[in-house]
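Note that one protein chain of the assembly has been removed; the remaining protein chains are unaltered in position.
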Amino acid sequence: MVDLIEAAAAVGRSVRVGVIGAGNMGADHANTLRRFVRGAEVVAVADVDRARAAAAASGARAYTDAHALIDDPDVDAVVIASHDSVHAEQVVAAVRAGKAVLCEKPLAPTLAEGRQVLRDIGDDGEALLSLGFMRRFDQGYVALRQAIDDGTVGAPVLIHNISRGVSGAPNATSEFSVTGSSIHEFDVVPWLLRSPVVEVAWIAPRCSSQVHAGLQDPQLIHLRTADGVLSTCETFLNARYGYDVRCEVVGETGAMSLAEPARVRLDAELRHGIGYAADWRPRFADAYRIELQAWVDAVASGAPTPLATARDGLAASAVAEAVIASMHADGRTTKVAL
Amino acid sequence: MVDLIEAAAAVGRSVRVGVIGAGNMGADHANTLRRFVRGAEVVAVADVDRARAAAAASGARAYTDAHALIDDPDVDAVVIASHDSVHAEQVVAAVRAGKAVLCEKPLAPTLAEGRQVLRDIGDDGEALLSLGFMRRFDQGYVALRQAIDDGTVGAPVLIHNISRGVSGAPNATSEFSVTGSSIHEFDVVPWLLRSPVVEVAWIAPRCSSQVHAGLQDPQLIHLRTADGVLSTCETFLNARYGYDVRCEVVGETGAMSLAEPARVRLDAELRHGIGYAADWRPRFADAYRIELQAWVDAVASGAPTPLATARDGLAASAVAEAVIASMHADGRTTKVAL
Amino acid sequence: MVDLIEAAAAVGRSVRVGVIGAGNMGADHANTLRRFVRGAEVVAVADVDRARAAAAASGARAYTDAHALIDDPDVDAVVIASHDSVHAEQVVAAVRAGKAVLCEKPLAPTLAEGRQVLRDIGDDGEALLSLGFMRRFDQGYVALRQAIDDGTVGAPVLIHNISRGVSGAPNATSEFSVTGSSIHEFDVVPWLLRSPVVEVAWIAPRCSSQVHAGLQDPQLIHLRTADGVLSTCETFLNARYGYDVRCEVVGETGAMSLAEPARVRLDAELRHGIGYAADWRPRFADAYRIELQAWVDAVASGAPTPLATARDGLAASAVAEAVIASMHADGRTTKVAL
Partner (left out) sequence: MVDLIEAAAAVGRSVRVGVIGAGNMGADHANTLRRFVRGAEVVAVADVDRARAAAAASGARAYTDAHALIDDPDVDAVVIASHDSVHAEQVVAAVRAGKAVLCEKPLAPTLAEGRQVLRDIGDDGEALLSLGFMRRFDQGYVALRQAIDDGTVGAPVLIHNISRGVSGAPNATSEFSVTGSSIHEFDVVPWLLRSPVVEVAWIAPRCSSQVHAGLQDPQLIHLRTADGVLSTCETFLNARYGYDVRCEVVGETGAMSLAEPARVRLDAELRHGIGYAADWRPRFADAYRIELQAWVDAVASGAPTPLATARDGLAASAVAEAVIASMHADGRTTKVAL
């Protein structure tokens, strides 16, 4: 594949991308690639729903079978934004077909399955695989990481993460809150600190009466990285008031946090303030754009991916598994199986 | 009177205050004096409405005749919070009776009448008179003034003032907007800069369609102080969204402004923010308390008033008169008759 | 004593206050009482350092012996702001002398000693005793509590508290961080929620390299109240950057938090922002004033204290004891002995 890509780059040809999954996320990716990412061409979209695939394809080829897209010789690189349950098999197929792959998290439903994916694709295949932890490309998180490196607040001692949404999926379980939402913190915390998570604990605040049975919401999770720093992660899927992601890094001489992203301030009806996004897509739209550009640039040039790797994804899944173990053991402090 | 006060101070006796006017302002003052100002006792309240006077008196004497209160030998000091139209005569009567007086602005409806008050009470009487420009005791304005003195932002070049309310009085005229509202800026700007206003201009933005005939709202006023600094004053009585007073001092090396006063931040319904007061009373409640304490302390000790003086009030009225002249002359730049 | 106070109230006489301890806190209290609290007179100050006592007394009687102040028949009520180690015996002496007492926290070094104080003074004596948990009078906390009662953010599920200072006492231990600083959260959380703390856990973030041996700093503490709400409390005595107290109440439909207290915003040197206090005294100066006024009003009228009671103080000490037990047991979740 690298040969193909290099050839394309040499003749100035775009990376020809196929997008699997034409739900909100896949359609957004196709649109962003088409409008704002240089060096990419969306040549195919696959979705089990043909109409949805066609709409997202916007004139490019529409498939109902992901594997047909993967096997399309005009597809250089694949974005996997399909249902979580099929990520693993699609990743394996695409990598085996020699395609560069950007797979939305999670790589696989469980850590064991994720490990199996890596065994299936081998080391060479692993180099083709990137994972979509877009917060690494959010300019706020990037600035926090740079400032940590610069010593702006001294050595970190504590990180406070908060992730709140308007309403979770109707069938979300307590475990899904961990693997589907908190997993972003499990990736971003070690990335910020450049230190792996080694130990976790799960704590249940009072559960909101507004959520269905089977879901503890909010949840509080503690992460201990190898450097000794403690990170707290509050995840509240049904916080109602807005989509609100916060991160504060407390260091030995100061503290810094993500600024609330807002373009305008409004004075109306006895209130002064800013608005929240209703979900993560507008909040991280710019991060997705920058991530996709970075991915396409790396694919085109044959450079190693600057995105989260498969190993990063496994590390986050290992943390999630330890957190769920803690959840099922009354919040006992639990080691991460690295 | 000074003898009386000194005698009171010597025996540790409170200053016995009579409050004229039991509308919102007068009732607030009586309540603040009674609950939060040390060294004061509210011994009488006067209002043309006996029930209102009695309610505000809360057990103290209630008068319907302001002059009976003024003549009450148990009253050492008088707060005048009656209708603007009777301030002048009540001030003269109270000062002639040897009472210390705190008169809410304005001292008199016109500059000429204000000057007449000063002639009527003479220099000795003037020492008994304080005017209620409470912004001088707001901790934000006090901090701005201190920072100007400290050179925190370098020498001032420009001040931007904004004063917006929810809704003006139903019969407010364009002239009233100047004499009843902008006059606070006419006092606070020269107090901040320690330099008198020498020249003004009046400018009409587009008038809100939500106001009645006879009122230009908002208005924009320019003040030039003797030091050359330009101050802009936007006054918008019917801004609808909240009571919002702002002041920004722009200096040669930096700028500083009043922080929005707020005790809590609220996240609700896709908004993050703080609340506005519906009118000036909660916004300046603390300033009123500190002003009343400063007044009572000065009355008790016989010290010169730390409040705005009658001269300060005349200066503000002279500015208002010049602004109204500019309003009636198409916004022509107009000198202040000092 | 109630007779005395009622008599004083009847003749309009001030509550005659004696202040024990003329360090920063005691001197501040004496000054606040003297300048801003109506109905109080500072008649005596005691300090082991005579010069300090005399300076704080400002003309009133200066004692070096706290018990002489307590026994002074001209003293109606006593503020205890002496060294923590002598609070208990001074409280007992003052209450036995029939004086109303406002004792700065802590009532006693240990929970057992605190309980002994209550046994020593009996139920009648208990009615004379108030504890100085001033956050209950901070207008931000008051607004949060009112908003909880009003259901502004729905039923609370989680409270996040942060308390950071510039630098702790040079000899502060990990235990002192709990009993001397976090204890404010142990009082304010059950007061906000109207529900007692029943269970706690103590967690150590990475310790700042800038602190001396024997002190874990920062610390993270979890409180579980009887209503099931979880409260997190970060205490960081040596956070360096400023004195910063935060409280966020997360409810089922929204969240709200203390607004940063600031009077001005400054633009200078490529930064926009507000300033922090260097310690708690300016941050809570207004809360102290309101607390002292509320105390004096209650003493004067014979009403039950609106301040924290001795029972509230014992409850906070019981939480502290459980937290320290957790600290010494590797962070084990620990029940509070109520």
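By letter and in written order, the chains are A, B and C; residue numbering begins at 1 in each of them.
Basically, contacts are C-beta pairs under 8 Å (C-beta built on N, C-alpha and C of every residue); 3 or more make two chains touch, one makes a residue touch a chain.
Predicted model, so just to flag it, every value in this text is computed and none were measured.
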Given the contact definition stated above, which residue among B:C103, B:V178 or B:L220 touches the chain not shown here?
B:L220
Check each of C:F36, C:Y63 or C:Y276 against the chain that is not shown and name the one that touches it.
C:Y276
By the contact criterion defined above, which parts of chain B meet the unshown chain? Give residue numbers in ascending order.
153-158, 160, 164, 203-210, 218, 220, 222, 227-230, 232, 234, 236, 239-241, 250, 252-255, 331, 333
Give me the chain C residues in contact with the hidden chain, please.
166, 241-242, 244, 260, 267-276, 278
For chain A, the residues touching the chain missing from this view
12, 35-41, 139-140, 142-144, 147, 152-153, 253-259, 262-269, 274, 293
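In this section, only the chains that are shown with their structure count from here on.
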Taking each chain's centre as the average of its Cα atoms, which is closest to the average over all protein Cα atoms shown?
C
In terms of mean CA position, the chain most removed from chain A is B
Chain A and chain B have mean C-alpha positions lying a whole-number Å distance apart equal to 57
Starting from the mean Cα coordinates of chain B and chain C, work out the distance between those two points in Å.
37
Which residues belonging to chain A are in contact with no fewer than two other chains?
241
